[in-house]
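Left out: one protein chain. Kept in place: all the others.
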Amino acid sequence: MTTALGEFSPDERAAQEERLRKAWETPKGWRYWTSVNNSQIGLWYGVTAFGFMLFAGVLALLVRLQLAVPNNDLLTADFFNQAFTLHGTVMMFLFAVPIFEAIAIFLLPSMLGARELPFPRLSAFGFWSFLLGGVFVCGSIFFNSAPSTGWFMYPPLATSKEYSGIGADIWLLGLSFIEVASIAAAVEIIVGIMKCRAPGMRINMMPMFAWYLLIVAGMILFAFPPLIAGDILFEMERMFGWPFFDAERGGDPLLWQHLFWIFGHPEVYIIFLPAIALMAMIVPTFSQRPIVGYSWIVLAAVGTGFLSFGLWVHHMFTTGLPQISLAFFSAASEAVVIPTGVQIFVFIATMLAGRVIFSVPMLFGAGGLVVFVIGGLTGVMVALVPFDWQAHDTYFVVAHLHYVLIGGMLFPIIAGIYYYFPFFSGKKLSDAWGKAAFWLMFVGFNIAFFPMHFSGLRGMPRRVFTYPGDVGWDWFNLISTIGAFIFATGVLTVVVDIFRPKTKLNDLNPWRSGTLEWTNNPDESWGMRSVPIISSRYPLWDQPGLQRDIEAGRYYLPDAQSGRRETLVTSVLDAEPIQCLRVGGTSYVTIVAALALGGVFIALTFHWWITTIVCAVITLMAILYWLWTGTAEIPPTPEMDVGLGKSLPIYVSGPASVGWWAMFITMVGDGTAFASLMFGYFFYWTIHDDFTAGLNGPGVFWPSVAIALFIVSWGLMLAARHLNRGDKIAGARLALIFSLAASLGGSVAGLLGPYVYDMQPTTHVYPAIVWIIVIWAVVHAVVGCIMQLYCLARSFAGIMTARYDQDIVNVTLYWHFLTITAVVSFGVVGLFPLVR
Amino acid sequence: MTGSSVSFVRFTPCRGACRGTSSWRGSALTAGTIILQSVILSSCSGVQSALDPAGPEASDVATLFHVMLIGGVVIWLGVVGALFHAGRRAREPYSERTAGLVILWCGAIIPVIVLAALLSYAVWLMPNMRPWSSGGEGGLRQIEVSGEQFWWRVRYLDPEGNVLFETANEVVMPVGERVLFVLKSPDVIHSFWIPSLGGKMDMIPGRTNRLALEASKPGTYRGVCAEFCGPSHALMAFSVEALERGEFEAWLSGRQNAASNPGSQGLALFLRHGCNACHAIDGTDARGTIGPNLSAFGARGTVGAGTLPNTEEHIARFIRHPSEIKPQARMPSFGMIPEGDAEEIAAYLKGLK
Partner (left out) sequence: MKHLLPPEIESLWTLFTAPVVWAAHFVVCYAAVAIYCEKAAVWDVDFGNVRTALGIFTLLALAMIVLSAYLAWRQWGFGAGDPPHDGATDQDRKRFQGFATLLLSGLSFVAVVYVAIPLIFIAGCQQ
């Protein structure tokens, strides 16, 4: 270490700690819930997700009870269908994905050596959205109106009001709302991992967990938007009768299956990779050595991330698509096995090269692996088209997916709970209870799910509420039910162990782990006492005295003289400090924004249009207030001393700033949703001989005018940024106003196309898809105009200047994406009908 | 819900014998032995088992499964063995280099080779299993099946695609000949699956899918709907009867030339209560097309698409309270019909052969 460390007298240290404590203080009383500190939010998030898991588990037990014997009449068919639909939905959307967002938000700051992730208020907003959406979706079953068409909601069963009730709307709108929360978390995680690592933590030294989460957050960005696009089409059909999936009017039920599974299959890996990430933290600790094959893990994570997007049709092998297409997806499905195998052998190799301590976390980890390998092997089987023709939609698949998810995700999570419990509470869970829980869960699980392979191959389809007694399934089902209850006892044991009173440990690092998070003192909310310089993958093993130096405030940011929450921003590859970022503090605006946005979705479900509009306006106001008061704040001094003789800027704009990255990442996700809509357009073109069905298109003239105006608007936006940077404020404002006018004009021209040609979206899918694409572009233009007005207001208020120009730079970035969206939209709807 | 037994009348003789053994023993034994047990017992598992193939496609898949099962067991034992070995305490730690080679060989190279071989086998199998799909459907006997909430409309077609006659919830087919099923749906997605003969194929509104299956031995098999299609998805089965060619031809001509049905008290009630609005009975004035065609109903094994055994009592109950037997069945309740009338109609239907 070449940098001289700071030295402070005990008095100075006490004063520093007092200031830090004050800056990072968690509010008391009811205001506690306005906290935005990531470790707080992470905990709430995790507990909520775990609660939803228990709820969905109870539903599963009801399902198992009904199926225990043939011709059972314990549950009605309708309730059974609601129960299994909600079981799948809740486990996937309210437990599996959110629990990792929770764990990531909770662990990442300490693991990366950051005080805080860059957007704590965004995390709080995500949490409140998640809670509200989750309660809304789960609560529906108590009013007998839960979704009942299976967690993948195939149309026309789920689109037609003849076949499905309000449950389908609750599913669509409730989950769309939660998807917003997931994308918010993804933005937070990506920017956090790329920009907020401790100095010296180069990309070859990032903890494995961070590598995985980076990939997973990237996957969320490309996987969730297709579902959001699908949800929009779906809800337009349910609410207004636009026939996207109605075969009689040119739609096709298969489009939903494509969009759903483009989301659905990556989602499996979005769930699985973070669990493996936990294992990658646990295995080295208990093998008492660094992981073997760090680069192999990176290969596996990145490889899985990519390949998982080429698997979706393997959920559609029986839909009658050309066999050659099926075979491509079968091939990619086999290829994804390779990185998965690599991960398993990385763990085995690490254990081989170390001396293994079989603790409870290790027990759950190894047990999970034993289970997961069976799920992986049956996965290889069902990925082969001929076998899937038989196994698809049977209990064989039910067995397969539970082996994968419980072995690959639930067991590692429990391992993670046992491993990280001392990290957040300073107490340890019991070894005895843990072992009992493990064996109950392991044995119960296998008794419950192994027989399902056989009932499936013997012809038992999934999602049946009853079955005959004489086809050879009865014994298998009874055994499964018994196993399910043994398994549930195991889960209950874990819950009891968590709530049992325990004594405080006098040790921050009871497992003798090597990674940075174990320097964290759970009693303080400041995260790191000072932000260390890292020179190893396992700094606690390789950097002697690190813990002591951190606690003595010898590194960066030992103080909080401004009284603000501050964290370091570092460069992407080599983690050189480049900025001292002031993050948002405690606020109620996030709750207001989340509740109002929730109000929009809930009101839409019940078609309360006025409430919808009121809530939308409140949401917009709350977000504007949040941005105005909480972002791009001009600091009193341009630079500040962060300790160790280093001075860093407080305000940066452009690609160096975290805000720019958040905008970029959000727009990549947005672009994916747009691409999904365009996929829909070309999908209809492929399946029909004449996809316009002889109906009017939007013509060429108006779309061309729209394109021209959007390009003009883009040019003016660039000019505005340029003028503002050159301190020609009046010119910049003028350019902004003209740009705004041009994009509004473009929007009107865009709408005029389908309007003047009298395209009726309810008559056929062609006008419907044209309208939806045009509306998508126009909505983006309107949002852009609001951003421009915001910039103008900031400029007039004197808080957007030539030097402090984050707002206008970020809006220009938005404009690049908007222009691409508009040009592609109007270009395709206007010109493609001519050239096809 | 239905209190009575859901049953199939005919079943293969070995089924009862193997059911008891394989399952109770399975519960007591460890995972590994269950796998071996299943290999031994899989040849005997019922009218609806993919592991008891009665046609070339099902038997190809069963072979594929057994190959994968053996391979899978070997791999699983290998991985778990390695895990246990790695977890042993009394053992010198491997060098980092050796451990790296473990990853390279066991994690990467061997899986690449094994998976490439398996993938090639399966992809090679596909066009051989379903050669009819490359346009060679000419000359195949065609049966059009339409999945409807929650029953099966079955139409026998002539080579030009014209409907010879219609029936419901039963498929009769000749042995030793590929039969082309033309699969459609007017309402929601269903999936047509006869595990003993081969894989499934979805029935999707707006699309027509084709599936050719062959039965290699005579017998009665059970088919079900495999895609969740609504509240009574579980109660949507059909029977498949594979007959020797001669028997089949006889059955076919018998059905085509159904003599006009003599009038009876039951038929009169059937018409009076409006059953003919939805149902047809060939050779009578009942020509409804919304619900299942009831010609030769008495010859069917079940009432309500595999829900109840075909007895007069069950027919009468179904007429009066279909939704009690089959939740949200499309057929309205005829609870207002006097019990005696319902029984009379039931007797008439049961007598149609």
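In this document, chain identifiers A and B correspond to the written order of the chains, with residue numbering beginning at 1 in each.
The rule is short, and it goes like this: a contact is a pair of C-beta atoms (placed from the backbone, for glycine too) under 8 Å apart; a residue touches a chain by one contact, two chains touch by 3 or more.
Worth saying up front: this structure is predicted, and the values here are computed from it rather than measured.
Screening B:Gly55, B:Gly72 or B:Gly100 against the full complex identifies B:Gly100 as the residue touching the chain left out.
The residue from A:Ala14, A:Ile324 or A:Val756 that touches the chain not shown here is A:Ile324. Residue B:Ser120 is the one among B:Thr63, B:Thr98 or B:Ser120 that touches the chain not shown.
Among A:Ile338, A:Leu516 or A:Met678, only A:Ile338 touches the chain left out of the display. Across A:Ser9, A:Thr503 or A:Thr686, the single residue that touches the chain missing here is A:Thr686. Mapped onto chain B, the footprint of the missing chain covers residues 96-97, 100, 108, 112, 115-116, 119-120, 123-124, 126-127, 130, 133-135. Panel shows chain A; residues 200, 202-205, 290, 292-296, 298-299, 302-303, 305-307, 309-310, 320-325, 327-332, 334-335, 338-339, 534-537, 571-574, 655-656, 686-687, 689 of it touch the chain omitted from the view.
Throughout what follows, only the chains that are shown with their structure count from here on.
If you average the CA atoms of chain A and of chain B, the two centres end up 39 Å from each other. Residues 1-8, 11, 15, 18-20, 22-24, 26-27, 31, 34, 38, 42, 45-51, 57-58, 60-61, 64-65, 68, 72, 75-76, 79-80, 82-83, 85-89, 93-96, 98-100, 102-103, 106-108, 111-112, 115, 118-119, 122-123, 125-127, 129-130, 133, 149, 183, 187-189, 191, 193, 195, 198-202, 204-207, 209-210, 222, 224-235, 306, 327-328 of chain B are the ones that touch chain A when the two sit in their complex. Within the complex formed with chain B, the chain A residues making contact are 70-73, 76-78, 81, 148-150, 154, 156-157, 160, 163, 247-248, 251-254, 289, 292-293, 296, 318-320, 323, 326-327, 330-331, 334-335, 337-338, 341-346, 348-356, 358, 366, 369-370, 373-374, 377-378, 380-381, 384-394, 446-447, 450-451, 454, 457-459, 461-472, 474-476, 479.
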